[in-house]
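Removed from the display is one protein chain of the complex; every other protein chain stays in position.
Residue numbering begins at 1 within each chain, and the chains themselves are lettered A, B and C in the order written.
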Amino acid sequence: MTVEVIAIGGYEGVGGNMTAVKVEDEVIIFDMGIDLGNISEDTDIDRMHSLDLIEKGIIPDDTLMREVDGKVIGIVFTHGHLDHIGAVAKLAHRYNAPIIATPYTAALIERIIKSERKFKVENPIHSLKTGNKIKLSDKITLELIRVTHSIPQATIAALHTHEGIIVYAKDFKFDDYQKTSPPPDYDRLKSLGKQGVLALIVEAINMDVDKSKASTYSERVVKLILEGLMKRPLVEKKGMLITTISSNIERIQTIADIAKDSNREILFLGRSMERYCGLAESLGILDLPSNAKILRRPKEINEALNKADDRREKYLLVATGHQGEPDALLPRIANGKTPFSIRPGDTVIISAPIIPNPINKANRHIMEKKLRKSGARIYPDAHVSGHAGREDHRDFLKMLKPQHIIPAHSYLSMLSLYVELAEEEGYRLGRNVHLLRNGQAQVFNGYE
Amino acid sequence: MTVEVIAIGGYEGVGGNMTAVKVEDEVIIFDMGIDLGNISEDTDIDRMHSLDLIEKGIIPDDTLMREVDGKVIGIVFTHGHLDHIGAVAKLAHRYNAPIIATPYTAALIERIIKSERKFKVENPIHSLKTGNKIKLSDKITLELIRVTHSIPQATIAALHTHEGIIVYAKDFKFDDYQKTSPPPDYDRLKSLGKQGVLALIVEAINMDVDKSKASTYSERVVKLILEGLMKRPLVEKKGMLITTISSNIERIQTIADIAKDSNREILFLGRSMERYCGLAESLGILDLPSNAKILRRPKEINEALNKADDRREKYLLVATGHQGEPDALLPRIANGKTPFSIRPGDTVIISAPIIPNPINKANRHIMEKKLRKSGARIYPDAHVSGHAGREDHRDFLKMLKPQHIIPAHSYLSMLSLYVELAEEEGYRLGRNVHLLRNGQAQVFNGYE
Amino acid sequence: MTVEVIAIGGYEGVGGNMTAVKVEDEVIIFDMGIDLGNISEDTDIDRMHSLDLIEKGIIPDDTLMREVDGKVIGIVFTHGHLDHIGAVAKLAHRYNAPIIATPYTAALIERIIKSERKFKVENPIHSLKTGNKIKLSDKITLELIRVTHSIPQATIAALHTHEGIIVYAKDFKFDDYQKTSPPPDYDRLKSLGKQGVLALIVEAINMDVDKSKASTYSERVVKLILEGLMKRPLVEKKGMLITTISSNIERIQTIADIAKDSNREILFLGRSMERYCGLAESLGILDLPSNAKILRRPKEINEALNKADDRREKYLLVATGHQGEPDALLPRIANGKTPFSIRPGDTVIISAPIIPNPINKANRHIMEKKLRKSGARIYPDAHVSGHAGREDHRDFLKMLKPQHIIPAHSYLSMLSLYVELAEEEGYRLGRNVHLLRNGQAQVFNGYE
Partner (left out) sequence: MTVEVIAIGGYEGVGGNMTAVKVEDEVIIFDMGIDLGNISEDTDIDRMHSLDLIEKGIIPDDTLMREVDGKVIGIVFTHGHLDHIGAVAKLAHRYNAPIIATPYTAALIERIIKSERKFKVENPIHSLKTGNKIKLSDKITLELIRVTHSIPQATIAALHTHEGIIVYAKDFKFDDYQKTSPPPDYDRLKSLGKQGVLALIVEAINMDVDKSKASTYSERVVKLILEGLMKRPLVEKKGMLITTISSNIERIQTIADIAKDSNREILFLGRSMERYCGLAESLGILDLPSNAKILRRPKEINEALNKADDRREKYLLVATGHQGEPDALLPRIANGKTPFSIRPGDTVIISAPIIPNPINKANRHIMEKKLRKSGARIYPDAHVSGHAGREDHRDFLKMLKPQHIIPAHSYLSMLSLYVELAEEEGYRLGRNVHLLRNGQAQVFNGYE
């Protein structure tokens, strides 16, 4: 009896994640994500067909599943970022199987399915809490294990099979101090390690020691940093803006908590702010103070900006556009395309990294140049990563002790750095560390 | 009546600081530092003559003072780092004037004078607390203002003269949360600004926005980072080492506080650890817990390392050598030249930056390579800077509102970045921002 | 009697050059350039008023000339790049003085004046050959000295006055091996040095030793490089494209000479190709072989591309767009917006640097990604700079031996690197090296 891991997408870059695990004649799919790097300005995803999107490299090429001789019995999403769930409305309907995810992730998936214009997606959606298991078949049980990332209710998935446990661990960090997410369930991870993990499919995004931390800092470090940066502008009679990643609910919570007792009204502005924050608030994950408000509709945003332009000392504007994307709010403010104008001495805090590709760098450069020209004081990069660092991954390997490892979710040269880490821990490429390309499969024989 | 600022050293690079301020016929000297970058391995500074050291660029060239027509009435040291006080024993005896510094700085100066082998330095040493003033002559009063840096009792000096106030502000950051240093005295700085600052001589070390933070983070951020990094190794049955900058007493305090309730004995090892920490402890600045000890003599260090080699889970070794300097303790441990051997799984935390010159990079590379080969887990760069960032400097200018500015303590290309900042605040190079080279002077006419 | 150098534009960045030299009551203006970095996509320069362009930082702010008490008797342009001549149609008409330039530069200026829509520019245009002098007044004689750059007929200007010689040397390299430009007139430069140069205004663009060559390579080095790169594709049955800087006539000549005996027709495509190359050809500077053609009008370009698409092995397309500017030809080809499609195995040679700003990097990245996706083989950066390197500048100083130096045409931090070079040669900032900001003036007393 064998287990097969099929790399569908996300094994040759960052984005477009999709993996199938076949246990005898049954198949579980993990993630259906999009590759944001391949989307150009004029792509109207909502109206496009899967095959076009596959050709453009925007969604994973799941056509190889036709040749996989097995029945899909579940589609599992481990967290709610678009590179993991963004293709659900384009691909899920092809499989007669339920969608399974934690409640917050499930709610985000429902939203995507609702806004889809091309396909009708009717897969049932099962909400599964971390710590709980679900029996997918006689042979396979799924468990979602609590972990932390840069979005709430992120999980590591474990498939319990007769051949051993398969762990799917994409997108996580070890953070014991988030307010909106409890700490990772280290005990459970260690106990899986004792039971016997046959194979680990694991992210390898932050492996570049020169550019990342050996161990990724907690969000509470950003909290201190933001407290330091926000202290002065909160009390000054000037404008104050923060841009951050809308799905980073912990960061949103932090900003709100710091500004809670100020004399400013906190406005979270924009559609994606509303999507992630509104949902998180309705599920009781995000706890906004009474001086905070989420505004979604263009009209109400414009009215608010108009008021804020006159009485700028009374508002803290939290806007989208941390990468300088021309259509997002902060870049539009910088360009003078909204009722709110930057004035000398206004503070702009960018609580996000520059995602290091030349286009983002150009957009950020243009935005910051314009903001500075208007007299803004800019505090960039008040941020920590949501991905485990090199030494965190070593700790993870020590907990899980997998027989086999498949690093994923990055370019080959970055995956190679994970291979070297694994080799430091006694593994060996080709023997028990495996590099898969999209479309390739690795077969394991359980309990050898 | 005029005031003249004479750039003696430290205006063309980082190190070797010395400035004279002449008010009519009286002169105050600020700092007598060494330039560590020009010291090669075989330099025996203690036995060398000033003129040789001047020729090698190790100490400031104060021979130009012969041509300054005025009487030196005070030598002021604003904090205790070697690039500010290291040349005191080579230069101070030439001037018939007292040395003035805060108690901790004064104690460090006394140590240097004691170890000098070439010159007899007999200048009286006056200890002056921050917040206090001392009347140096009928026309000049010196005040030391509380500020924070990466060493205790750092100060900004203000000379009160009939022509206005001269502020000497080299080496500071704004940190409101240090345990061993109270926050900067912002109120006093603002009130100086109201009284009228004629000229500001100011450090310009962290002006490179691409490489530094817009606002330098507090030491309490490092505390959180170190808590995160130290948590696991503190309880593991493995060796644990930290290297940091001996004079960074706040950092030493942080490390001790975090490890205080662990089962490990905290050993601060080495001569320079003893110099800075021992002195800080005796002055009540540093408060070490009962499980901490400072060891200075090679013999006792060796004995301790021997014991620690056997029972490594019982010790936290805090060692010198953060830049990989071959003769310091951690590099010697890495090289197998001490009784303590690194074993697989031991943790090494480097709580210091790589000072970015090729020699340090090579030394650090060699040290880290050897540590890794022995199986150490390395956490580098758990550190924040001790120097103000670009936006902090802007805040500083808003407080002081100086008529004239002289940026100092860096290379011309870095000083230029300060000039650009000052120009953003309404100043103009050549009119009221002045670039001095070593040996040049700038004359100001007070209250124009 | 005094000479005054007035920095109007180009002293705080790269672009927008304009300098006035006042000798007693007469003024000579050097260059009227635009700052390409401040032009955004929607700027319609041809129709804009000077004051608007000044406000946007696109042309130099010459309003300060109102306060200069003297008569402008000549406007001198030392070569034909837009950052030196691009503002002529916006500014020259304000001065009742002739325009003076070498024939090629003069012809380019005439073109700009013709396409101007806002102002009527009627200054007489005098064409002056290098090696010749023109008496501008009783007191001032202008001489243009032959030098090399990346455009033909580049010059160094010398003003002969009773107070000494003023040399204006912006944009040059020392290249003894160009086909379209004779070598620099070193003898004349040395003889000026012997006569006595009062002040040198000099470019400081390539001073960063880490990023540039100590001595800038000759164009004949690029010729060898291009020969190597073009050899294979010239004979293959595939498409072949080169993009380069239209005004770099030497490079155009090199490309044509290499492809001359191939079986391909060489097509230089686009309006700016026609402007610079057509003019150079008509003046006998550029000598194109019989298998080369310059196409300007969109219609003929499209027809040619259409033919080339079918019989790609028969053409060498030389296109604009080396920085990936979206509206230029090569990026449009990459985007599939022309009748010519890139096919697998086609070769694209980029004979230009990436001008290092984030926007160019993004545009180049997007273009190269698309080209690669279509299967193109890309050879980037077959290029050498047109600006003197650090050691070349040292040689220049040794020739001219100026009493005073004003480095220009870069950011303050780069100008600082020139200051350090000058100081190595015995000069000193503030004494005989002067840093001017736009709007500032430096007064010299001749023959002190």
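Note that in this section a residue touches a chain if its C-beta (ideal position, glycine included) is under 8 Å from a C-beta of that chain, and two chains touch if they have at least 3 such contacts.
The structure presented is a predicted model; accordingly, all values stated were derived computationally and were not measured.
The missing chain, though absent from the view, touches A, B, C when the full complex is examined.
Only one residue in the set B:51, B:362 or B:443 touches the chain that does not appear here, and it is B:362.
Per the touch definition above, the residue from C:43, C:127, C:141 or C:215 contacting the chain not shown is C:215. Residue in contact with the omitted chain (choice from A:137, A:341 or A:440): A:440. Contact residues of chain C toward the unshown chain are 213-215, 217-218, 220-221, 224-225, 228-229, 232, 377-381, 391, 394-395. Chain B residues in contact with the hidden partner, per the touch definition given at the top, are 357-359, 361-366.
Remark: the residues of chain A touching the chain excluded from display are 411-417, 419-420, 423, 428-430, 435-437, 440.
Just so it is clear, only the chains that are shown with their structure count from here on.
Superposition on CA atoms relates chain B and chain C by a rotation of 180 degrees, given as a multiple of 5. We define each chain's centre as the mean of its Cα atoms; on that basis chain A and chain B are separated by 42 Å. Listed for chain B are no residues, as none touches two or more other chains.
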